[in-house]
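Note that one protein chain is taken out, while the other chains of the complex remain in position.
Residue numbering begins at 1 within each chain, and the chains themselves are lettered A, B and C in the order written.
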Amino acid sequence: MDFDFSDDQKFLKGEARKFLEARSPVSAVRAVLDDPAASYDKALWKAVAEQGWLGAAIPEAHGGLGLGRLELCVIAEELGRALAPIPFASSVYFLAEAIMLAGSEAQKAKWLPKLAAGEVIGCFATVERPGVLTESQIAARVEGGKISGAKIPVTDGDIADLAVVLAKDGQRSSLWLVELAGAGVKRETLQTLDPTRGAARLTFTGAAAERLGEAGEGMALAEQVLNRAAVLLAFEQVGGAGRCLEMAKEYALQRYAFGRPIGSYQAIKHKLADIYIKTELARSNAYYGAWALESGAAELPTAAAAARVAGCEAFWFAAKESLQTHGGMGYTWEVDCHLFYRRAQQLGLVAGAAKAWKERLVSELERRNAA
Amino acid sequence: MDFDFSDDQKFLKGEARKFLEARSPVSAVRAVLDDPAASYDKALWKAVAEQGWLGAAIPEAHGGLGLGRLELCVIAEELGRALAPIPFASSVYFLAEAIMLAGSEAQKAKWLPKLAAGEVIGCFATVERPGVLTESQIAARVEGGKISGAKIPVTDGDIADLAVVLAKDGQRSSLWLVELAGAGVKRETLQTLDPTRGAARLTFTGAAAERLGEAGEGMALAEQVLNRAAVLLAFEQVGGAGRCLEMAKEYALQRYAFGRPIGSYQAIKHKLADIYIKTELARSNAYYGAWALESGAAELPTAAAAARVAGCEAFWFAAKESLQTHGGMGYTWEVDCHLFYRRAQQLGLVAGAAKAWKERLVSELERRNAA
Amino acid sequence: MDFNDTPEEAAYRAQARAWLEANAPKTRVGEVSHDDAPNLEASRAWQRKKAEAGYACITWPKEWGGGGGKAWQSVIFGQEEAKVATPVNPFAIGLGMCVPTVMAAGNDADKQRFVKPAVLGEEIWCQLFSEPAGGSDVAAARTRAIREGDGWVINGQKVWTSGAHYSDFGLLLVRTDPDVPKHKGMTMFWIDMKAPGVEVRPIHQMSGASNFNEVYFTDLKVKDSQRVGDVGEGWRVALVTLMNERLSVGGGGTGSGHRRVFKLAGDISTLAGMALKDGALREKIAEWYVQAEGLKYTTYRTMTALSRGQTPGPESSISKIVTAGLMQEMANAALELEDQFGIISDPELAPLAGAFQMSLMAAPGLRIAGGTDEILRNIIAERVLGLPQDVRLDKDVAFKDIPTGR
Partner (left out) sequence: MDFNDTPEEAAYRAQARAWLEANAPKTRVGEVSHDDAPNLEASRAWQRKKAEAGYACITWPKEWGGGGGKAWQSVIFGQEEAKVATPVNPFAIGLGMCVPTVMAAGNDADKQRFVKPAVLGEEIWCQLFSEPAGGSDVAAARTRAIREGDGWVINGQKVWTSGAHYSDFGLLLVRTDPDVPKHKGMTMFWIDMKAPGVEVRPIHQMSGASNFNEVYFTDLKVKDSQRVGDVGEGWRVALVTLMNERLSVGGGGTGSGHRRVFKLAGDISTLAGMALKDGALREKIAEWYVQAEGLKYTTYRTMTALSRGQTPGPESSISKIVTAGLMQEMANAALELEDQFGIISDPELAPLAGAFQMSLMAAPGLRIAGGTDEILRNIIAERVLGLPQDVRLDKDVAFKDIPTGR
């Protein structure tokens, strides 16, 4: 039994925290929030690339560090904690994983080194309308290598160079790689709940599309990518929830009411204890997901769903109750609570809401019970 | 706007409370609980009949007091508060209501006076298996006026004289009146969570059955009876929840820990505030149900479902958290908390669980929105 | 028990409705905030019209400009007024809290001076109690008033002041003696919001809006005649004001929340099909409906007590805490239904014009404003259920010696 990260991985985590505390303080996050033109922190993105984090799980042969997914998990937790305003998830959890999962040797050779170097920002474009994605709803089509249709919302679609797009050429959908600098691509930046993580509507009118993976396997491949991303996002959520708990605790210790720190009142103490409980449950589920991801276990669909459900619940609860603990101050723009409240929603929705993952989880359990 | 009970009705409520505090103290409830042979309090039943409560809503022409359902509501709240161990609901909310709803003049003339006088105990026998009752599941059949089949559980089936039974004679089911003293009736007392309200399995082997109401309308009629009963049961639930809150408050004031009454700790104060909130929401929904019941309004199905859902939630929450407030003492047989914990389940299940009523409620709302 | 008016009520309602149809302006004006400048003139004009017809401050005596009517009349008029388009009401705080305080504790000159102009909508008041270090603990006011000649000099800061930017006068709670226990060392004044030494700054909320202000006092000079009540009696005077506040914050339209979810669920799909057919959502809708209806009928119970000439019970104390929690829960659930699309807050693109994204960002404020969830539970536990106060370390010591962590 060795159900924890190794000392090396824990060291990497410590280094990542120090690095992000220096390079991605909340002031930097606010800079992106307050500047309508900015949708990510370019300097941080460059620095993160120099750290090699973008390629942590990319094989050395393709310009990565050739470490494992576990290393990516500890980095993800710190990125979540720091609310890092960069297209890390879109580029690494979605695009790089999609290419490593389904890409041809040529595609891997072409794109992975650029991704590892931070020269390419990615995005994952599947959804076209409100509600859960189902194959029947996909209207985007590819004819003769040209794609038409619109995808909304696409996280980081406003800044991405390369998109993984879900579109049909026959009855069923496939995944496609689309270079967004090319002709036939229109991007419109969207107004969202979390301006520190930009999103756009991508409209394709005959843009060049190159198939990624088996024809007609688009939905299946997209789900496999989502399973991988869900585990990594769960670590970002655990990191964010942990930071909310710290902020609530710090405030509860220094804020006095009726002659006592509010942290000495049971209403606050028990609220924070509940945040701790949910965060630990989310952490343990995330660890299991990390194990399944790293070991390529058959349990990944269940493990990923459990990690996602627990992660969404923990971060949302921590964000809203940490804000509540801050009282009136927590509702002001100046105090950071709302940055976490916004990010909790962004992370909770970007790979599909917990509601849909609960259904996936139970279907998996049924399949297992049947087997 | 006159959305409250009249002074007369409030006076009746006060009298009912005094009466039950004298005639139905918890010691009397425990007497039924501790005696396996006893399934109700005969003396209390007789006294309640003498008060005229059984016939409160039965027309004077049929030996009742000819008051309204509102009077029944205030009595119900006090019965719930007192955990009265008598077959009041089975006889009054179910049997009497069923006969007043669907009975022929002859049936009304024959049974209502006896019910009002307490000479007949009733029961409502519809369910045959675990899960929500649906017409397809009904196996009980009537051929040539003889009924065969088994109903389980039947609250008060072990002591009832007359049962309303749901059974088929054609494709669809009808309601039937079956005298349980007659031949072809077997009763087996059941072991239940709340021994202060007995239940039995009734097995019919050719017992005489007389049709009650339109042929084939059994399910529809049963639902109308359930709507009426749900409102009255909601008042019992509000009464029970209110008493749980009182008990928790009394204990929290006299029990000291760490040199202070536990009622001065926010964990307890906020728990009790939550009980109060749920109880008030249940009370207001119950009042609306009372209005719909008394005025025969078309809104009754919605109002009854809302009253039931809120009543179940309030009593269950109040019972389990009042017990928790009592700590270790609350878990002992000697302290009364478990009597309310048991009754909360009994009232929460006897007319079908809240889960099913939520579905009914939303279906009604859909119908309304469509209209 | 019925929902119908008594003949008397019906007659009053008919009369009120007729008057409203004849007199109410036809267009509603946007909320008075820093974002969209107030359209105060329309509000003032409407208030004056009501006052002249006896429909402003209906329960107040005629000699003060009120309607000399009953509580149930004011309830009925309120219901009818809510049905027609009327300007926003920037007078609620003044007429609901400040002016009644002046009437209860002020001197005759002040009553003569202030009551009627307020009723007529000529002068707007704001309430200056909360402070940065205070929050839920209103009696911790640190804003200091020091005697100077026959007047006072005030320095300090107030916060969460609604309407300070368009108010003419303010009711100000200050500390006049830090050497006695906190509740004994305060005094109440009315101040001219336009006087030198008063600076109003908007508070930037997380929602982006600015419905509240910070108000700074720098050597603000006030006459002793501006004192409302005796020196050291400030807390007792403040309690008169606060009694009304929590009611006035109140609901906030969850009543329609579950209907909105219905609408959303009608044209959105889950993995299992149309959202409205999803059992989990259906159960939640039922639970929300029951709570919203419960609140509605709870207010009916309160109104019934009024129309019977009785004092309402404490049940209305549950309204805000339930409303705020429901608002946050429904908004989050609705976004889950919208799934990835839920992140879009642009009213042009988001379902129902982004109503749920908006309420998600507003809900945290509602859970805090006018008493946090936690303070309201304390109030229910102590004032309704009669449970003891928590241990107080701030009662029997000089205010200046109360621990503040600083």
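Simple rule for what comes next: a residue touches a chain if its C-beta (ideal position, glycine included) is under 8 Å from a C-beta of that chain, and two chains touch if they have at least 3 such contacts.
These numbers were taken from a predicted model, which means no experiment stands behind them.
Chemist: Just to verify: which one of A:193, A:306 or A:349 makes contact with the chain not shown?
Modeler: A:306
Chemist: For the chain not shown, which residue from B:31, B:65, B:117 or B:193 touches it across the whole complex?
Modeler: Only one of B:31, B:65, B:117 or B:193 touches the chain omitted from view, namely B:193.
Chemist: One chain is left out of this view; which of B:110, B:211 or B:255 touches it in the full complex?
Modeler: B:255
Chemist: Which residue numbers on chain B touch the omitted chain?
Modeler: Residues 127, 129-134, 137, 152-153, 155, 190-194, 199, 253-261, 265, 267-268, 316, 320, 323-324, 327-334, 337-338, 341, 345-346, 348-356, 359-360 of chain B touch the chain absent from view.
Chemist: Kindly note down the residues of chain A that lie in touch with the hidden chain.
Modeler: 1-6, 70, 245, 249, 252-253, 260-261, 263-266, 268-270, 272-274, 276-277, 280-285, 287-288, 290-291, 294-295, 305-306, 309-310, 313, 355, 357-359, 361-362, 365-366, 369
Chemist: Under the stated touch rule, tell me which residues of chain C contact the chain that is not displayed.
Modeler: 270, 272, 278-283, 390-391, 393
Everything that follows uses one rule, which is that only the chains that are shown with their structure count from here on.
Chemist: Could you state the distance in Å from the CA-based centre of chain A to that of chain C?
Modeler: Roughly 40 Å, centre to centre.
Chemist: Centre to centre, by mean C-alpha position, how many angstrom separate chain A and chain B?
Modeler: 52
Chemist: For chain B, what residues touch not just one other chain but two or more?
Modeler: In chain B, the residues touching two or more other chains are 265-266, 270.
Chemist: What residues in chain C touch two or more of the other chains?
Modeler: Expected reply: 374, 377-378, 390.
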